[in-house]
Every structure is written in C-alpha cells, then in structure tokens.
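Can you keep this structure in mind? I'll have questions shortly.
All protein chains but one are shown in place.
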Amino acid sequence: MSIHTASSDLRAFAKKPLNRRSFLGFVGAGAAAATLAGCSTGTASSSGGVFTAADIAGVIPNYYPVDYAVPDIVSVAGSTAGFLTLPATLRKSVEKIPGSGGSYTALSPAWWTIPSANNSYFKAVNKELGTDVKFQVSDGNTYGEKIQAVLASPNNVPDMVVIPSWNLPPKFDQAVGSLFADLSPFLAGDKVKDYPNLANIPTDAWKYSVFQGKLYGLPYPGEVIQNAFFYRKDIFDELGLELPTDADSFIDILADATDPSKNRWGSDDLWNAGQIMFGVPDKWTEIDGKLVHKFETEQFRAALDWLTRLYKSGAVHPDAMAGNDQQANSRYEAGNTLVKSDGVGGWAESLARVLPSNPSYNTQAMDYFAADGGDPVLYKGSPASIFSFINKKADEAAIKEMLAVANFAAAPFGTAEYQLLNSGVKGTHYDLDANGAPVLNEKGQAEVTSTYSFLVHPPVVQAHVEYPQFVTDYCNWSARMSAFATDPVLYGVQIQEPAKFGSLGTPFDDLKADVANGRKDLSALDGAIKTWKSKGGDELRKFYQKYLDA
Amino acid sequence: MTVVDERRPTPGAPPADPAIQKNATERKRRKRRALFRRDRTLLLMVLPALVLTALFAYVPIVGNAIAFQDYSPYVGMFENPWVGFANFERVLADEAFWSAVRNTLTITAFQLVFFFPVPIMMAILLQGLLSPRIRSLFQSIVYLPHFLSWVIVISIFQQILGGAGLLNQFLRDNGIEAVNLMTQPDTFLILVTSQALWKDAGWGIIVFLAALSAIDPSLYEAAAMDGAGRRKRMWHITLPALRPIIILLLILRLGDSLTVGFEQLLLQRDAVGAGAAEVLDTFVYYSGIQNGDWSYAAAAGLIKGVISVLLVLGANKLAHLFGEAGVYQKS
Partner (left out) sequence: MSITTRPIDSSHPRTSKVVRPAWEEPRAPLEAGARAIVLFVMAALIVVPLYIVVLTSFSSQATITAAGGMVIVPGELTFSAYEQILSGGVVTRAVMVSVGITAVGTLISLVVSVMAAYGLSRPGSFAHRPILFFLLITMFFGAGMIPSYLLVSNLGLINSYWSLILPSCISVFNIFLMRGFFMGIDQSILDSARIDGAGDWRILSKMVLPMSKSVITVIGLFYGVGYWNAFFNATLYINDSEKLPLQVILRSYVLQGVSVPGQVAVGSGEVATLAVQMAVVIIALVPVLIVYPFLQKHISSGVMIGAVKG
C-alpha cells in the first residue's frame, strides 16, 4: 500500500498514548497516573441528572466477607494482605457447576502476547464453569479505540465487555444505559447472597461501579496506595547512601549518587510519586467549601518547582528527561538509575525479570514522607481499576448465568478456583516449587493470561508466594502507608465528565516537560492556570460542585 | 509515422451533417459521445477502482459531517445536534493550532529541500556504479530501516545520540562536556530530518531506480559519441527523463505535507517540548482523538484537507506553467 495508507495506519496505531500521560504501565499506575495527570479518562457529557450518595447506596450489594485462607500478613487500615505460603488444601468456593451450558463472547484487553483461542487453559476453565466463554482478546494499547468503535456499533457488542477505567469512552453515560444491563436487580442489598464471592468484594469497589445512579459494572478492586518511589536497596547499601527524609535532601542524595562516567544517574522521572510527596490531590481538593483543582494548588506548584530543581541538579537520567518512559524499567534494572516512580504492580514483575541473572537485586518501595519531612498526605487510589459490563440484550437467565461465571471468577485466594484461573492445571501449566509455590511452565506462560480475571476480581492480596520476602516487604510497606491514607474529594464516586473538558490537562503535561527541562520558567504556570480557567476549568468546577452539594 | 488526431472522430463514424455543423453544442455532444464510445473499455477498466473508492473512501468521508455536530457515537449519525461552525471556531481559535501549523509547514519546507532530493541523488549515484554485485548489495541494505517502527528508530538514535548514549560516553571519556542532541529544540529540525533520512531515504530510491531503468541507454551512447561528458549527460538526459516522476511525487508530497511525521514527533514531543515538536496531527491527537472528541478531530481534519487540496491544485497549476503534466491536466 502506498505511503499514505501506511502513515494513516501509523497514525491510528500511535493513537495509543505512548507516554505516561495515559496508561502504558501498570494497572495501579495506569489508573492513578491518569487521574494524577488530571486529564479526564475519556468520559462523557452529563445527560442524566446528578445522583446522590443515597442513590448509590441503594443499588450496591451488601458486604459479606468470606475466608478461605488466613493471610500471614493481615490488612491494616485497608492495606493489602499478604500470604507467604500457599494453603495446604485449596477449598472449593463454588460447590456446583455454575453454568448451564450457555455460550458467551467476552471482549478483553491484553498488554502481553495474545493467547491462542481455545487452548487447554480455556478448555479447562470452561469445563469447570459449565459454560463456553469465548474471549476476544484485543491489544491493550489500542483498546481505547477498539472500545469506542465497538460500542458505537451495538450489533457488535459482545455478551460481556471489559473496560479499564482509563478506557471508558467519552459520553459513556449515554452508552452505559443503552448498551449494558442494569445489575442492581440481581445484586443490590442482600440479593448478592446468591453470589457469595461477589459479596466478598469491598463496598467501595461496588460504589465506584455505579454509573448514573445504577449498578452496571463488575469491579476489579484497586489497592489503597498505588504508586511508590522504588529504590535499589542493593546499590544504596553498596554506596552507603541514606534514605531521604524530605524533598530537598532527596535531591542532594540523588545528585551525590550520580556518576555519568559509571553510567549511573540518581533517578528516573519522579513526577508521579513526586506529586504524591507534596500532597497534590488527584483532581480536586476542598478549601473553605470551594473546589480547588490540583493545577491551582500550592502543592502542585511546589512539586513542579522541586522537579525542576531535581532535573537541574543533573541527577535525572538524560533519556528520562527526554521523555522516554518505556525503558524506565530497563534503566532501573540495569542500575543506570537508582530511584524510579512506578505503580506498585511492577514490583513483583521486576523481581521475576531480574533475579535470575542478578540474585543480589533488591528493589524496595520507599516510605513516603511529606516534602517538609513530616507525615505524608496519601490520597487513596481508585477503588476499582477495571470493570466489565453485561450486554443489555441478554435475557434474565443469561444474565444470571454470566453472574454465576463472575462469581467463579471472583473466588478469592486460597480457593481451587483462584488457583485454576491464575495458574491453570497442575502438571499441564504449572508445577509446585520447593516452597509449594506454583511456577508456570512454558505452556502455562503461553496460555494462562488474565482473561477471566478481568471480568471481576476478588479483593487484591499479595500472593507471590514464590517471593516470600517480597510479600513481607510489600505488605508491611502497604500497612505503614495506609495509616496515612485519606479520602480525596468525591472519593469513589463514578462521574463522567463531558468530553470537551478532556484535553484541559494536556497543556500541563507539556508545561511540566518544558519547565522541568528549563525551556520555560515556573512562572509560566500562572498563565497556564489562567488559560485553564477560561477554557473550561471554571465550568468544570461548577460541574463537579453539583455532585459535592448533592 | 501516423498521428492520431484526437479531435477527429474515429474512422467509421458518420461524417458531420452540414445542417448540424451549424449547431455548435450539438457537435460537442456528438464528440463527447464518440469519445465515450471510443474510451468505453478504458472506463470499464477504471470502474473497479472507482467502486472501491466510492465505497471505502467516500462513504466514511461523509462521516466527516460530524465536524458540524456535537457528535456522540451512541446516537444515530443524523440525530446529533448540529452546531454549525462551532467546532471549526474552536480549532481556529486555539493558539496551539497555529503553532502546530507553523511547525508543520517549517518541517515540511525543510524536508522538501533536505530530504526530497536525497533519494534521487542516491539513485543516480547508485546507477553509475559498475559492479552489479555491489549495487544489489547496497540496495538490499539501505531500504531495511523503512521497516523498523519509529519506536525502534528513536530508541536507536537515543542510544547513540542521547544524553547517556555512545556519543556522549565517548565525549565524557575524553573530557568534553556531554551534549544531549535529542533534547535541543533549536536543532530539532535537523534531528527530525536526519531521522527521516536514515529511515526512509533508502526506501525512496526504489521508485527512482525504476524510473532510471526506463531511460534508453542508446540516448547516453549517442550523447557520449557526440562528446558529452558525464555531467552533461546527467543534466541533459537523466534529469529531464526523471522530471515527470519527480514533479508528480513532489506535488503528491506537497499534498501530504500537512501530515508530516506523526509517530516520530509524538515520541519526541516531551524531549524537545510541544513548542518545537507539535504538528497538526499530534495537535489533533491530543486535542481531539485522545479524548474521543471526534467532532473536533473531524473539524481539524477538514481544515487540513481543504488546505491540502488547495496546495496540490496550486502546485499542479504551477507545474503546468512550466510545461509539465503534473498530476493531471486538461488534455
């Protein structure tokens, strides 16, 4: 084909956001980064009326926790619980086969190699389910486009559709009611007792799945603290570096550690976690009863100033300064940077990548501190990061069957179902190592991917029993940090913004790159705020104020 | 050598009736009908392309009407509220839009001078190589980077020219201060063109190799016999023979000029700042597409399209003035 078609293909491909501005990254970082950046996660104009807290409370399930395995490290103030070993016996949470022979299509994203359809993993799970769930797995990076196209064509909407929160399309409030089934009649209040695993999902996650006052989504719960400063403890110890206690000493320590001749820089781009350190809210904060947007806050200004000083000190890796986020992990794992800002999901993954060739690799999450050295203000992350929806055209029996499938998928850690969904069949897909932890073999790696897990997910626990030290470190860190967790304004309320506000945040991303790199002065922030206000910021404030007052 | 007079009807057609000859329009109509009869087969040959174009290009292009609406994909296409030129106003009022246009035109103009001629020169240089072995070896290498995605290309450039790259390691080892070539807004134009050259110059020579091979070598032979040296032969034979293709590509390239490098610039936007790297397509992406503001994107697309058409038609007219056929002409 000609150049023209090729370039329009590229154009289409590159519609995937290629930088941290959107979601290339981890589930936690993705959702949090999208909100941190202040850009609307592609949500739509409000057509319906404002819904109140009472509306929401009326349609969500009640909470009935279940216990199949007792965590070794318990959850504290909402932190993530941890397991150091696999329970000796895996109990079955679903006694009889949930399905009745139905066949359903499900659209789901993948940020990894797309598994072959109808492989032995799918066959095994579908057999246990008693239904045939046929997944249409689509490239995660272009998933936003795919969703928009599919939802625009109602005949092509599958029976179940997974939509990550950052891919919710614009004007979704119009779509959700016309395309998807209202689940409140099936799950609200005590009706959820038919689905005990769904009842085990925390209330906040369900609240966040309420769109336009009705329950439409099945949630994938998120963690309370979703981003962190990660540092190379092994290298820190080797160089005799101390951990920072406030923002300014942070820069000094990183600058001291920088030695370009040894291909070593203090840090990567620390903007995301840096904002957290300064207590920048995700979107809004309330001052004297009025909504103040994150861009307008003093904290944002201070964070940007800090980042600029960090860049100027020469402690940041040049490629990171040039906006190359994709290789941030490579740089960190090679020891070219010592500190990075990342989603917490990347921690275990990093260990899996590096430990085989570097057994002394030790990456840890830094305890947060406030910029001035005091206690940090940590705003809770989104209670749910991914949703799935059921096609409105399904009849009652079909919806019930799909909810039964969801119930299976929501089986918590410690159950046979969880093991099946996450590791496949013993012997075929995985074997147990010396610690009794499942280790995927080659077939398992190719076939066992997150598909059912995206339909709905049990409360998140840290269950990487192959790395017990990691589980301990992680859960203790999570517990310590959760003590500082606080609700942001309008926490957990699912609000769809009008599309025209979507690009209000972009100039601030550009501003950050310009100011931090010294192309513009910090004072340019004032101009940007003024423009933001006149171009829609004030309107946006009024829009959200309605929900605050409701 | 017989010459077919296009204006005379083909043999076999009835001679012009003297009575009708007085009626000019009737004559014209007859000519047109005759022409149609003569070219029936040709039109038949074009038909599949026309049908496919009408179906797969024009039908979706009609979708650009959403530029005049406040579009929602969940409402039937024609049930969306019509907002007239509101979206266009939004686009044109945006200071960032004009900055993007400026950048786009600058980059295009720069590349027209520093990129466009390079494949031509390389092809001519290559053609003069005597050894077929070396020639085919060279050919089979230089086109390869075209197949690398921009992500890889930028990555490679960064590995070599970036702040932590080979060049700077070398400089540091020798006591010279490191310079990050990938983050300089002032030299960004040169960087972008170098990247484009590295990636696509080799691919671009293919068309010109084909064009060069269509030149009759006996022309060279005759010229050499007449005493014309290498340079004269190139100036008087090679380049004139390439002229129609060059002009055609130039005009088409001009039409494409507002589409200059999307992915390439998207990847480097943060490195040098939006001020230097924002072009029309990235602007539309960040302001419209990324947030699903389809009406906005469609409006910007229409503006771009109209300007491109004007550019092409203008360039075509210009080519006609120079006696070239251009993209198409009256006869």
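Just so it is clear, A and B label the chains in written order, and each chain counts residues from 1 on its own.
Just so it is clear, a contact is a pair of C-beta atoms (placed from the backbone, for glycine too) under 8 Å apart; a residue touches a chain by one contact, two chains touch by 3 or more.
Please read these numbers as outputs of a predicted model, since none were measured by experiment.
Shown chains touched by the missing chain in the whole complex: A, B.
Of the options B:A100, B:I120, B:V142 or B:L191, the residue whose C-beta touches the omitted chain is B:V142.
In the full complex, chain B contacts the hidden chain through residues 1-4, 6, 32, 35-36, 38-39, 41-46, 48-50, 52-53, 55-64, 66, 73, 122, 125-133, 135-136, 138-145, 147-149, 151-152, 155-156, 159-160, 164, 166, 198, 202, 206-207, 209-218, 220-221, 224-225, 229-230, 244-245, 248-249, 252, 255-256, 294, 297-298, 301-302, 304-305, 308-309, 312, 325, 327-331. One chain is missing from the display, and on chain A it is touched by residues 1-6, 8-9, 12-13, 24-28, 30, 80, 105, 107, 110-117, 136-142, 145-146, 148-150, 152-153, 155-156, 158, 222-223, 263, 326-327, 329-331, 333-336, 344-346, 348-349, 351-354, 356-358, 413, 418-419, 422-423, 430, 437-440, 442, 444-446, 448-450, 453, 457-458, 460-466.
By our rule, only the chains that are shown with their structure count from here on.
Centroids built from CA atoms put chain B at 41 Å from chain A. Contact residues on chain A toward chain B in their complex (touch as defined above): 3-4, 7, 10-11, 13-15, 17-19, 22, 39-40, 42, 44-45, 144, 148, 151-152, 169-171, 174-175, 178-179, 260-261, 263, 265, 317-319, 321-324, 326-327, 336, 499-500, 502-503, 506-507, 510, 513-514, 517, 519-520. Only residues 72-75, 96, 150-151, 155, 158, 162-164, 168-169, 172-173, 178, 180, 182-183, 185, 256, 259, 262-263, 266-271, 273-275, 281, 285-293 of chain B touch chain A when the two sit together in their complex.
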